[in-house]
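For this view, one protein chain was removed and the others were kept in their places.
Letters A, B and C name the chains as they come in the text, with residue numbers starting at 1 for each one.
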């Protein structure tokens, strides 16, 4: 924390896999932090380490200069931000709300309007990176909204990430996140299909990985996923149900923008079938397990 | 060429985008080369540079110790190799046929049987790499077949490529190539969909490329493709009709192996629609053009 | 019109292909009708035939006992029903709003809540049938909402349709319509693919129709569509853009309900590509034209 920001009081709403790690980095950065979460227990270790607990989102809003949200989906964001108990009701004019949740651009622009009516600037700043980078403060931030407000929040974002990319007006951060997660979900599905095909032909997973992960046809994040696949370790870095949700936001957005994404829509449904088969809380790499027929 | 191999006479059948460049590297390597192609003209510059021309595949077979084939699909391979005029009829016992074509493993094993009945060892050694690496001798070879025969051919392969990966018995080279091209075709389709979505939301192609091509979610080969997409330059490095053909081989193989590849099958059909719209001879990156609706 | 209902004043909002024909049947049935539409001209012939024109939806609401809506999508319904000028603002307590639009069940239940807060009963009563049955009063109504309110509206519905199927609480009419249009859009797509395959093999469209339209594998509505396909007559009975919209509602609903519909999602995207190629205002049968490659 640079001098001059000392007074900036920070709120954090949404303490799941990502949010809890991001919030911790704000504490480590020296910020006075107030937190809220749908279930109180998830806040316990942060509170033990000095964070304040707000009973309601509104209480949190009233106590801080900037609110970060890291929530599951648009409905969860609406639930925390709006209504009589929402933090928008509590926030003072001139404060900033940074929504790091993955939401669609249309929704984000609607929220920006709602925030504006309370005199609050919404920034849509979703992240690239999962559990590991969230913990180590190496997220990449994709920022939409007023540039000046983004700059004011930069020191806070620097605590949690390694890079901040400014993309334009409200919704542009969310837009780029749609693009990134379309690629992420597609690459995972393609790799799952590739492994399954190769194995069926007698190639070992190990050999396939050796060959393809070194060629330019494979997305580099797969180098990290592959060992987990080999171990059938589907502990969630990025839960499959979130990927399904994100691809649904992608599909909704494509519809609204009058573009068509045939492959992405099928992939979305395969994640859906995998979720239905009980893999929703596994890592999204478990699409491999599903397509392998290796399910109960 | 190492001493001791001086006497090795080499044949090359199939002088398209890839084959012509590979054959040239054999000439540059000092080998005595005989060539054949469905249409004679494509052999002209190689012949001018010292290659011999064989009127029929059989004649070619009779003149050489090893035959390389780089052909469009299984039907083209059958046409050159078998029948009364096929090179198998001409080849002496103990010679080697190296098939660099992308074919499915089942077909490759059938051809190995056919070759064996003529006393010829077939190696399935398809390549990773397109026009550029073919010209510069930087292909990667994925080899299936008898290891000893592969070793005998290594000096020749070293003229044309930078790496040789031995994968096992007949069909295993072809198998790995299926895996690689599944990934290649899927990644291109996903990137096309990602760009189209992003643009529809007001993000420039340039900005999307800047952000995603540096993240681990994008396959590295896309860094080379992107500038061509921006310029609408679809000059074929790897023609779209070949990608459609390869994904059909993937789908056929998956069926035979009793595995299912839902995303790959849809992507195959989108390449098919693109081909039908007149983009078959464009680079496979033109799937982006097709999905953009930017077709006549 | 039965005696006793004489006093029932009826409003109709949305005078497109379907609504204009339905409204005319209410006039023919002897009802005093007030109409409103986004563009005034579409009301001209109805007004010439005795319908009243309301300048705003609210004015319409204030003048009637029951409002029918037949609108393009949830956004259009929201636009007419809610807000300061919406008809809910005008409607008296105890009146009924019959929404015949194809909307998703979740939206319909939200609207029912909004209506309830004005003391109005919403019925979701979408229709089965396109332009022809709308004109001849042979629609089938799929009704959700309070049964007693449905019964009160039955004489009006009898003017416009041949059958009324009561399905349960709010949202159940909309739910069944999702089911019906999933089948409709899928069957049209399958028939398009079947014709294209058959033709490519040398079977005439005529012969295919002769054989398959008489077997139990083809949905009977295709008997009506086939002659139009043969004539390349894509005058809209049910515009392709509506089918795309309806399948998007289906996909959204499936997501919310945690079920997966892989085929439907792909088909949705193919309608989307067709729309993008300029076929949005053609009949949805034009998916055949699109898949044929017969587009500009």
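One rule holds for everything that comes next: a residue touches a chain if its C-beta (ideal position, glycine included) is under 8 Å from a C-beta of that chain, and two chains touch if they have at least 3 such contacts.
Predicted model, so just to flag it, every value in this text is computed and none were measured.
Participant: Looking at the whole complex, which visible chains does the left-out chain touch?
Facilitator: A, B, C
Participant: Looking at the full complex, which residue from C:40, C:92 or C:207 touches the chain that isn't shown here?
Facilitator: Here the residue in touch with the unshown chain is C:207.
Participant: Touching the left-out chain: which of C:25, C:69, C:101 or C:260?
Facilitator: Touching the chain that is not displayed is residue C:260.
Participant: With the missing chain put back, which residues of chain A would touch it? List them for me.
Facilitator: 262, 266, 273, 276-277, 291, 293, 296
Participant: Determine and list the chain C residues touching the chain excluded from the picture.
Facilitator: Chain C touches the chain not shown through residues 105, 128, 140, 142, 165, 167-168, 171-172, 175-176, 178-180, 182-184, 186-187, 189-191, 193-198, 200-203, 207-208, 211-212, 215-221, 224, 250, 253-254, 257-264, 266-267, 270, 291.
Participant: State which residues belonging to chain B touch the missing partner chain.
Facilitator: On the chain B side, contact with the omitted chain comes from 244, 248, 251-252, 254-255, 258-262, 265-266, 268-270, 272-273, 275-276.
We take it that only the chains that are shown with their structure count from here on.
Participant: Fit chain A onto chain C over the CA trace and report the rotation angle, somewhere between 0 and 180 degrees, nearest 5.
Facilitator: Fitting chain A to chain C on C-alpha positions yields an angle of 180 degrees.
Participant: Where the centre of all protein Cα atoms falls, which chain's Cα centre is nearest to that point?
Facilitator: Chain closest to the assembly's C-alpha mean: A.
Participant: In angstrom, rounded to a whole number, how far apart do the mean CA points of chain B and chain C lie?
Facilitator: Chain B and chain C have C-alpha centres separated by 51 Å.
Participant: Just give me the whole-number Å value for how far the CA centre of chain A lies from that of chain B.
Facilitator: 40
Participant: In chain B, which residues are in touch with two or more of the other chains?
Facilitator: In chain B, the residues touching two or more other chains are 262, 266, 291.
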